[in-house]
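What follows is a set of notes on a single structure, which appears directly below.
Excluded from the complex is one protein chain; the other protein chains are retained at their positions.
Each chain carries a letter (A, B and C) given by its place in the written order, and its residues are counted from 1.
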Amino acid sequence: MSVDLKIKIGSMEMKNPVTVASGTFGYGPEYADLVDLNRLGAITVKGISPEEHIGNPTPRTFETRGGMLNAIGLPGPGAQGFIEKYVPFLKQYDVPVIVNIWGKGMEDYGTVVEMLDAEDTVSAYEINLSCPNVKEGGSAFGTDTDSFSRVVELVRGKTQKPIIPKLAPNVSDIGAFAKAAENCGADAIAIMNSYPAMAINIDTLKPELANRSGGLSGPAIKPIAIKLVWDVAKATKLPIIGMGGIFEPEDAIEFMIAGATSVAVGTANFVDPTTVGRVIDGIEKYLVEKGHRSVADIIGTVKA
Amino acid sequence: MSVDLKIKIGSMEMKNPVTVASGTFGYGPEYADLVDLNRLGAITVKGISPEEHIGNPTPRTFETRGGMLNAIGLPGPGAQGFIEKYVPFLKQYDVPVIVNIWGKGMEDYGTVVEMLDAEDTVSAYEINLSCPNVKEGGSAFGTDTDSFSRVVELVRGKTQKPIIPKLAPNVSDIGAFAKAAENCGADAIAIMNSYPAMAINIDTLKPELANRSGGLSGPAIKPIAIKLVWDVAKATKLPIIGMGGIFEPEDAIEFMIAGATSVAVGTANFVDPTTVGRVIDGIEKYLVEKGHRSVADIIGTVKA
Amino acid sequence: MKQEKATVLEHHNFQGEYRILRLAAPSIGSLVKPGQFIHLQIPQLGDRILRRPFSIYKADAEGVSILYKPVGRGTESMTPLTPGSLVDIIGPLGNGYPEAGKGKLPVLVAGGYGNAALYLKAKQLKTKGVAFFGGRTAEDILCVEEFKELGWDVRPTTNDGSLGIEGLVTDAFDPWLQEQDIPALELFVCGPNPMLKAMGDRAIEHGFTAWLSMDENMACGVGACLTCVIKRKTDDGWEWARCCKDGPVFESREIIWEE
Partner (left out) sequence: MKQEKATVLEHHNFQGEYRILRLAAPSIGSLVKPGQFIHLQIPQLGDRILRRPFSIYKADAEGVSILYKPVGRGTESMTPLTPGSLVDIIGPLGNGYPEAGKGKLPVLVAGGYGNAALYLKAKQLKTKGVAFFGGRTAEDILCVEEFKELGWDVRPTTNDGSLGIEGLVTDAFDPWLQEQDIPALELFVCGPNPMLKAMGDRAIEHGFTAWLSMDENMACGVGACLTCVIKRKTDDGWEWARCCKDGPVFESREIIWEE
């Protein structure tokens, strides 16, 4: 008996719950030789702002125990560059594209949507309100509910497509942000971004990242992400895209049981590009073994 | 040429910067066969409240990638029980004792200090405002600067001994709490407690901890702790007791370069009880190799 | 209690899925009492960090041996250990089994690695009574010959009848119990929780002594972290007792079983 892997994020249909975490999969072409992009539930591309952006100096990443630090600083071609360089490529595939958007100032969030919204290839927007690595904007908006709400409302006003605020993990009450997102008309919540962190070289006394601090990702943070997803699931009815250290199918299933409708594979892409495929297969296998009909049968079923 | 490892936390002198993290070393006797307690800069004991407390049901801990979850729930003999059961033992050693205190309500923090303050064996108080695992009090006080300040002021009013608020990591602006602690007359800041986290068994659908969620500790969280110590060091002149994933001497040195005057070994005690000794030796070796005279020469020297 | 970097002397299959690991650990070996365990740090455990506890099967001035079965991450990553490799161990840990009571008839009840955990006690006990060993198949019942050589009357039971009586340990134990001078019995039990509970219940129901070795997940192994606690009866209710320090051996009447 086959199971139904389909899910919906607002009006966006995904053939399975598995997408990739923004910034860990480029814009699509980078992994096309190794991963069958048509198998993905959705492709989430690296953060896009209205203008081209140069990002941070190097070193930009550093390996830690059970994870890695990154302070890439959101380099990117800007909305127009994205449309010219990558949309033609992405068009070829039968897979929804979630564009991760960010801005230096509040208005940017509106501008970038205005620039992208006419593209049918763009299926939804993940609003990055939680980048630990850019001085301007980024996590500033993610840690104060007022400015957070203003950004979400602004974006809501610019598009009919699903909008998915990506929450900052470093807050005391994540539920408040989830509720705020819901009140501002968001279609889903993405959680979590990498966690503000730092490593210092004890010989040079210099931070290992040129940006000094960065974001921690990978298996190390999974238990933090699971808790945040559980908290958000209790605070809102919105679908959740869960991520943070998903390396094995079991990790993805754990996120779904905690309350995630969709899951994103991030750092694991660097370690093993077959991860997304294995996760999709693993979720299906689990559902069959447990006698479920569809993914809906396991979402938020944690006995807690 | 020998180096000076001595440091001071308020009026408390430590022969070296290394203590143990509360709850990972019992009350002293547990590791006495394996660790020469007189070598420690200080012994920090498990959290004590005015009354005996039963703690959480089991399972109380769970192993994760690069760390562990705990939801012990602060079981303990209470202040009187501590004085009867453990003070006589601790008296035998020439090492300062930091008592980690907590309460179900605000008044408890004052009461427990009143009950303990007459004991010379008690050298300082670490105020646990950040336990992720007790419904009452705990982290509630740690994530709101007002109640945080009230607790610190209350404790300050009850004792001349050094008081060391232990901050909750899950806040957006840790510096604000450090400043608040300074304004309320704290002598030092301890950072960080284990991070709110969760794991779910995908077969039983039950959380792996009876308490449902718990605190993440171990190497996984070190980069988060380093960032928090760095942030606190920028916000206050108070000495910092840094902890979070210290397993090797290099980890401790990294904390000191980030701004910690003292360091605490926690989860590593479970993995290898020789860690504290190796960390003390490693710090001395590093200072000698780098041609330093005292630990003060490296505290907060990060080039950032 | 000592911590020692122990050299692997022997490591090979023992029986069925069980493997034997012999370690050179003079400072620990010489201190061992029957029913105690070591806390072993597993190299190659990768990003899992905690030690794993193992009952001491044999011990002498030279070192200790354990019997284990690869069932999970930790035990599976032990299999590559070869003679010469170093493993860090802490031990001996726990209270171990008490001296047998005067004029008592000692009875051993074990399953899985429990047989290993009882071997030293079986050897130490002057009176050799009856040993009830249970397992899924013959392969799971360890050390039968060794216990016989010590003079024990071994009564195996297997779920599939491949050795001894077909069924559970209780299927052999209960009929036997009818013919005994019950108050004189003293049980030493080590095995899966259902076996411990079954014997504990009988001890209370029929009124004999039963020492149960409890198996709880552990972190520190030395009494510091309060992970491994079980509820122990007190005059006015109950208290937590640490299996690693106050146990792992408890008398049936001390234990309050969790549902």
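Everything that follows uses one rule, which is that a contact is a pair of C-beta atoms (placed from the backbone, for glycine too) under 8 Å apart; a residue touches a chain by one contact, two chains touch by 3 or more.
As the structure is a prediction and not an experimental result, all values here were calculated from the model.
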item: Per the touch definition above, residue among A:26, A:78, A:175 or A:300 touching the missing chain; value: A:26
item: Contacting the left-out chain in the complete assembly, out of B:15, B:46 or B:65; value: B:65
item: For subunit A, the residues touching the chain missing from this view; value: 23-26, 30-31, 33-34, 46, 54-55, 57-61, 63, 65-68, 70, 72, 75, 218-219, 267, 269-274
item: Missing-chain contacts mapped onto subunit B; value: 65-66, 219
item: Where the unshown chain meets subunit C, residue by residue; value: 44-47
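Keep in mind that, in the parts below, only the chains that are shown with their structure count from here on.
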item: Central chain (by mean CA position); value: B
item: Pair exhibiting more inter-chain C-beta contacts, A-C or B-C; value: B-C
item: Label of the chain whose CA centroid is most distant from the centroid of subunit A; value: C
item: Subunit A and subunit B: spacing of chain centres that average the CA atoms, whole Å; value: 34
item: Subunit A-subunit C separation of Cα centroids, rounded to whole Å; value: 48
item: Chain centre separation in whole Å, for subunit C relative to subunit B (CA means); value: 36
item: Shared interface positions of subunit B, touching two or more other chains; value: 65-67, 219
item: Residue list for subunit C, restricted to those that touch at least two other chains; value: 47
